[in-house]
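Only one protein chain is missing; all other protein chains are in place.
Going by the order they are written in, the chains are A, B and C; count residues from 1 in each one.
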Amino acid sequence: MDMTVSFAGLTLDNPIMTASGTFGYGVEYMRFGDLERLGALVVKGLSLAPRRGNPMPRIAETPAGMLNAIGLQNIGAREFVEKRLPSLPWSRTPVIANLYACAAEEFGDLAAYLAEQPGVAALEVNISCPNVSEGGILFGQDPRLAARVTEAVKRRAGAKPVMVKLTPNVTDIADMARAVQDAGADALSLINTLSGMAVDARTRRPRLANVIGGLSGPAIKPVALRCVWQVCRAVSIPVIGIGGIASAEDVLEFILVGATAVQVGTANFIRPDLAFRLVDELPALCAALGVDSWDTYRGSLKA
Amino acid sequence: MDMTVSFAGLTLDNPIMTASGTFGYGVEYMRFGDLERLGALVVKGLSLAPRRGNPMPRIAETPAGMLNAIGLQNIGAREFVEKRLPSLPWSRTPVIANLYACAAEEFGDLAAYLAEQPGVAALEVNISCPNVSEGGILFGQDPRLAARVTEAVKRRAGAKPVMVKLTPNVTDIADMARAVQDAGADALSLINTLSGMAVDARTRRPRLANVIGGLSGPAIKPVALRCVWQVCRAVSIPVIGIGGIASAEDVLEFILVGATAVQVGTANFIRPDLAFRLVDELPALCAALGVDSWDTYRGSLKA
Amino acid sequence: MFANACQDVTVRRLTRLGAGGAQGDFFELALDFPGAGDTAWARWRPGQFVMIRPESFGLDPLMGRPFSIARADEEHGVCVCFQVVGRGTAKLAALEPGDRVAMWGPLGNAFAARPGAPTLLLAGGIGIAPFLEYVKRHSSAADLRLVFGHRPPLDCYPFAEMAALAACEAHRETCPEDLHAFIALLGEVIPQYCPDGLILACGPLPFLRTVGRLAGEAGGRAQLSLENRMACGIGACLGCVTEHKEHGPLSVCARGPVFWSDEITL
Partner (left out) sequence: MFANACQDVTVRRLTRLGAGGAQGDFFELALDFPGAGDTAWARWRPGQFVMIRPESFGLDPLMGRPFSIARADEEHGVCVCFQVVGRGTAKLAALEPGDRVAMWGPLGNAFAARPGAPTLLLAGGIGIAPFLEYVKRHSSAADLRLVFGHRPPLDCYPFAEMAALAACEAHRETCPEDLHAFIALLGEVIPQYCPDGLILACGPLPFLRTVGRLAGEAGGRAQLSLENRMACGIGACLGCVTEHKEHGPLSVCARGPVFWSDEITL
C-alpha cells in the first residue's frame, strides 16, 4: 500500500518520525540507518540560548520504561541551524524543530528564527516538559497558557506548520487539545512523558538529581493510546501519536485510535536502528493485517 | 526492628496491606497464606447494592502492567458483611472496606452501614475509580466534589477512620490531597489506576469492552512514587502508598518518600502468595539496609 | 504445617510434541509434583488447571498463564501440554530442566464423571489436554468416545496415548470443507448422547459454541471448559467472568472453568 501520509501541509513518505530528545540532532543516528528513509525527524528540544540541563544522574531505568530529567540540555537554536541542520537530508525528509522556552515571547522569538530556516519543515512546541523548574510545566497544564503560547508561536511562524506537543499530566487532555486547536495549532503531538520518580531504598537518594523526571517507554503506551483516542475525538486537526512505540504493531495501534502519524521515542534506545526497522517492517505488517489505506484504517477502531 | 505501624487509630503488625480489587474478599487467598500475617486487608470495592460490573473482556496485559475495567462488580456491602467478613480474621487483622458509590449521599449510607460493623476496622473511599461511567471519575478529579464525598462519609462513619483513595489522573494531586484532608479525611491512599487503553491492531477492537481501563502494576510505580512524594509534602495526615509494589524493596521505597504503610495490588497476580512473602522478607531487608525504625526511615529521602 | 497452594517448583522436562516450525510449536512441560503430602494435589481431577509463571517472566509479561492439567502424579510430575501462541508461551518454550517456576493449583472445578454413562469427549486443538487423564481414569466407561478436531499434525498432541485406551477418532482440518464436515459430524454424534449421556468439550470458543448449540438442539446439554483470559486464577480479580444465566457474571477460574452449556451465555 501507499505509506505516504500528509498533514498540516507536510508530506511524509511514511508515518514514522522520531521523537524529540530521543534522536539527538539526527546526525548521531547516521551510522545506523539512512535518515531519508524516515517519515520525518524531530530533533532535540531547542532553546534560544544553549542550555546546560540538569545535574547528574539524569536517567533511571524503570519497569519497561525509563525516567529522564535531562533538563533540556541543548546547543541552542542557532548552533543547531548552523552546525547540525546542514548535515541532515532536510531537502528530502522533513526536519521538525522542537521548541522550548520559558515565556510566551521567547517562544515567539524562537519560532520566528526557526521558521525562517529553509531546512526546518515544521515547528513542534514543547509546552509540556516536566523536567524544568522554570515554569515549563505550567504552559501545558493550563488551557489558557497553552493557548497563549500557541498563538505566540503561530504569529511568528509564517507559513511553517505548528505542532503543539501535549503533556498527559492533566485532568482532561481533550480540554487542553481543544484550547490549543482553537489557538491556531496546525497539529497536535502527544504524549510527552508522565511525571514520575524513582528512589534508591539503600542510599535513600532519588535516582534523578532533579528528583522528579519524565516517564517514557513501553510502560506508558496504554496511557498514550488513551490520550490520543480522547484527543482525536475532541479535535479536528491531525494528531501525532507518541508514547512507548517499539514495534510496527504499536505504530498501527496509534493510527487505529486516530493518529495520522507517530513518533518513536525511547525505543530508539532499545536499539539505535529501531526506527529504521519499523519503516522496513510496516508495509509487510499492513499487508498481513489487511490494512490497505491509511485513510480507511485511521481511527477505525470498533468501539 | 519493630515492624508495627500505626495511623489514624489503626495499629498494623507490619506496613503491608493488600489493595482493593486485587485481593478479592480476602477469603480467596486463604490457601496461599495466613491472612493474620498481613498488616491489614483491604477488600474489593463494595457498593450498597450488588453490581454486575462491565462486559467482557475486562483485563488486558500491557508492558510490565495490566489494564482492568472490572467495573466494580461486587456482591454488595450486606452480602460481604454477612457471608465473607465472618471468615476473615478481623479480630486480629484490620479489615478495611473499600467504598464505591455514585453519589455523595449514597457514599454516606454505605459508610454508615459499614462503619457499624465490628469487623470493619476502617473505610477506604474510592473516589477515583476510572472504570465506571456513572460519574465516579468526577469525584476524584474535582477538589470540591472530593471534599463533599469525604464529608459525607466522615459524617456517617462514627469513630471509624476514613481513608480517601486518590486518582493520579489529575493535574495536581497535592491539591486534591489538601482538599480531602481539609474535608476531614483521616488518611489518604494513593494511587488508584492510571487511565489507559489497549487495542488490537488486527481485529481493530479495543482490548477492553469498556475501551478505557485502569493501568496498574510495576509499570506505574514511578508515577505512584511521585504522587506519594508530592502528597506527603502537601498534607499532614498519613499517606498509604500504592502502585506497582512487587518487592520488599518497593515497600521501602514508598516509605522512604513518606508513606506510612503500603498496599500490594496487581502483584498479587504475579503470584498469590506475594503479599505474604513480602511480609516475610521485609525484616531482613530492613536489617540489610540499616533501616532500624519506621519513624526515622519514613520520608527520609535525601532530596 | 500450612500448605501454600502456590509453590516454587522446578522444571523436570520440556518435550517438543510434533515437528514444530510452520505447523505450530507444541510442548509438554513436566514440573515437580508439589509434595505427596499435599492432599489438594492427591485429589485433583481432569478439567482443573494450574497457573504457571516462570521466573524468567521477570516483571514482563506480568501475569501467570493458565493451563489444563494433563496429568499430575509423583511419577510424571505436573504435566501440561501447550501451544506457543504469544510471548508467555514462547518463554515457557525456552524453559530448561532445573528452571524455577511459580505454580498455583489445582484450580477450578472439573469435568463431571459418571461411571457407566455414555460419555462423549469433544476436543478442539490443544483443548485435548484435560482429556488425557480423563480417558485414563474413565476408559473402563461402557461407552467413552473422543472426537478430536485439529489442524496441526496429530503428533503435536498427546493423542496416541489416549487412542490406546479408548475409542478416539481424530479429524484434521486443512481446508474450510473439512471444518464443515467436522461440524456435520458433531451434529450427528452429539444427539446420540442427548439427553442421557455426558458430553464434555474443550477447545476454542467457536467450537464450544457449536457444541453447546447442537446439544441444546438435541434436547441435551454439554459441559464446556472455557479459556477466558485470566489474571489471578483464583476468583479474586473478576477479570475472567462468564455470564451465568442465573447468577450473573461468574469467575471462570473459580466457578469454572467447566460450565453446563445451558446455564451460561457464551
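Just so we're on the same page, a contact is a pair of C-beta atoms (placed from the backbone, for glycine too) under 8 Å apart; a residue touches a chain by one contact, two chains touch by 3 or more.
Quantities reported herein were computed from a predicted structural model and do not represent experimental measurements.
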Key: Omitted chain - touching chains that are shown   = A, B, C
Request  = Check the options B:A8, B:V42, B:A64 or B:A261 and report the residue that touches the missing chain.
outcome  = B:A64
Key: Given A:G217, A:P238 or A:G258, the one touching the chain that is not displayed   = A:G217
Task = Check the options A:R155, A:R271 or A:K302 and report the residue that touches the missing chain.
result = A:R271
Ask   = Of the residues listed, A:D2, A:E28 or A:D295, which one is in contact with the missing chain?
value = A:E28
Key: Residue of A:M3, A:I59 or A:V211 in touch with the missing chain, whole complex considered   = A:I59
Key: Missing-chain contacts mapped onto chain B   = 63-64
Inquiry  = Even though one chain is hidden, which residues of chain C still touch it in the full complex?
reply    = 56, 58-60, 87
Ask   = List the chain A residues touching the unshown chain?
value = 21-24, 28-29, 31-34, 44, 52-53, 56-61, 63-66, 68, 70, 73, 217-218, 246, 266, 268-273
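The rule is short, and it goes like this: only the chains that are shown with their structure count from here on.
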Key: Touch-based graph of the chains, sorted into line, ring, star, complete or other   = complete
Note = Per-chain C-alpha mean nearest global C-alpha mean belongs to chain B
Query = Out of A-C and B-C, which chain pair has the most contact pairs?
reply = B-C
Inquiry  = As a quick test, compute the distance in whole Å between the mean CA positions of chain A and chain C.
reply    = 46
Request  = Quick one: report the Å distance separating chain B from chain C, using the average Cα coordinate of each chain.
outcome  = 35
Ask   = Among the residues of chain C, which ones contact at least 2 other chains?
value = 59-60
Key: Sites on chain A at which at least two other chains make contact   = 63-64
